[in-house]
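Okay, so here's the structure we're looking at.
With one protein chain removed, the remaining protein chains of the complex are shown where they sit.
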Amino acid sequence: MSREELQAAITAALSDRAEPRGDEPGTALITFDEGGQFLNGNVARENIVPVMKKLRDELGFNYLFCLTCVDWKTHFTMMYHLRNLDTRDELVIKSKIEDVNNPAIDTVSNLWQTANFHEREVYDLFGVKFYNHPDLRRIFLDEQWPGYPLRKNYEDPNMIEL
Amino acid sequence: MASLIEEDIMTDDGEFVINIGPQHPSTHGVLHLKVWLDGETVKKVEPHLGYIHRSIEKMCENLSYRQYIFSTSRMDYLSAHINNQACCLAVEKGLEVEVPDRAKVIRTILAELTRLASHALWWGCMGLDLGAVTPFFYAFREREMINDIMEESCGARLTQNFMVPGGLMADVHPNFVAKTKELVKMFRQNLPEYDQLLTGNVIFRQRTEGVGILTKEDAISWGCSGAVARASGVSCDIRKHYPYDAYDRVQFKEIISTGCDSWARYLVRIEEMKESFSIIEQLIDNIPEGDIVAKTKNVIKLPKGEFMAKVETARGELDVLLVSDGAANPYRCKFRSPNFSNLSALGHMAKGAKIGDLVAMMATLDLVIPDVDR
Partner (left out) sequence: MEIDKKKMGDPFPGTVDPTADGGILVTKLDDAINWARANSLWPLVFGTSCCAIEMMSAASAKHDWSRFGFEVARATPRQADLIIVAGTIVMKMAPVLKRLYDQMADPKYVIAMGACTISGGPFFYNTYSVVKGVDHVIPVDVYIPGCPPRPEALLHAMITLQEKIKNEPYFRKPKTVV
């Protein structure tokens, strides 16, 4: 499917559902960015699970191949890269987290099992908490490691700067 | 460091918790598995990672776009060329620069040679894990020949760093074509002998058939890629679906099997080696003349935005995501490694298996732990 067709299909699928929680009636669930290598969709933090469920069940995006987070200093952006293995379409869902001191978002690990490890990695390196995650623990670093290394404001006296 | 306390070791159901690794001959690196056992049956397997977490993603935020390529050579060191190719493709997507034909073809040949070397080592180590010592020496014979070719042209045996954004660092040695043809001829002759050594072995078959079943839905849900997913019936070869470099001008089959067990994963990789021979043979005599690298500025700055490139390494799909804000360094560099997702499926596959089966499963998953931990 071309980008425009995909964008239209997603908007159609997401518009005829009941109101999501924490959202005003009348606002769109997903807004799309112009340009970029992939079709980028922005979803509010509270609506991430219903939107992802629709994408997986109705539009066939069954493969989550990348889940990561970017620290923009004033906010975090969660990025989810989805693929439809039958039609080979790809989609990027971005979700802004405004609260930099206690970032948190719902988990998608009950939709795609691969998110289990990926979300643990984001928790370990960025400190983003995932509600309803089956096993949220640090994965690479020790449990007692102070701070979250991949944040831009990470201070480490032992790190030697270039 | 997490340690086992008294209550951990023997649970109320009589289950026994042991550690496999981090230092263990069959874990292919430093992988720590905490295994809950009931006798010899595995009830639960939990991988503990981070014993080789070298903070590559943080390091890349302070390196330039030409410098960050070397770190991927050290991530999955058995497919070093293919990892470097992914990094270069990501930067080239951002710059929108066209790589010359000669560079594309030579990149593809080097990638396929790396795939052959990686599968040869996998085959040797698989035999070693299951108790057969001979395949290890046979596999290294071919691997040394490939290392010699790499050393002559690229300068290094293992972590080559030969690719730059725009093409290759330098032209290949004049002996490259002749030596590669000789290698493919010799390897093709030897592969049936290797096949018989392990594939025809009844002990090997009994240890791998029916072991580590991963259904198609599970493979998709756990994000598996590469031979692990293709042996469960998922068609996911990046070289076919999203071709890059010279893969759109060669004919090769995508090997898919519906066996879903370790035996199927083994056969898929053996067949992939044969397809690699065919790809190299199609390209090696027709390398076009021309430039070896496209002109790019000395200090590369990508425009604002996100750029992603994906390649098929010997183990699966590697994605390089570069988030740029216009500076000379990446703002965020994310490597989606195939082994991370393949390993997460181990906990699901190993329920109810015996410890010996666990070793066979890890051998066919073909893990490289520094790639998991980055």
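Observations on the model:
A and B label the chains in the order they appear, each numbered from 1.
Assume a contact is a pair of C-beta atoms (placed from the backbone, for glycine too) under 8 Å apart; a residue touches a chain by one contact, two chains touch by 3 or more.
Only a predicted model underlies this, so the values are computations on that prediction, with no experimental measurement involved.
Taking every chain of the complex into account, the chain not shown here touches A, B.
Shown as candidates are B:L121, B:L198, B:L267 or B:L302; the residue that touches the absent chain is B:L121. The omitted chain makes contact with just one of the residues B:H53, B:R239 or B:R336: B:H53.
For chain B, the residues touching the absent chain in the complete assembly are 1, 22-25, 29-30, 50-56, 58-59, 61-62, 70-71, 74, 77-78, 121, 136-137, 140-141, 143-144, 147, 157-159, 369-370. As for the chain not pictured, it touches chain A at residues 140-142, 149, 154, 156, 158-162.
The working rule: only the chains that are shown with their structure count from here on.
Centre-to-centre separation between chain A and chain B, using Cα means, comes to 26 Å.
Taken in their complex, chain A has these residues touching chain B: 35-38, 62-66, 68, 70-71, 79, 81, 85, 88, 92, 112-114, 116-118, 121, 125, 139-143, 149-150, 161-162. Those residues of chain B that touch chain A in the shared complex are 1-2, 49-50, 53, 55, 57-58, 62, 93, 218, 220-223, 225, 234-236, 241-242, 305-308, 317, 319, 321, 323, 331-332, 334, 336, 340-341, 343-344, 348, 373.
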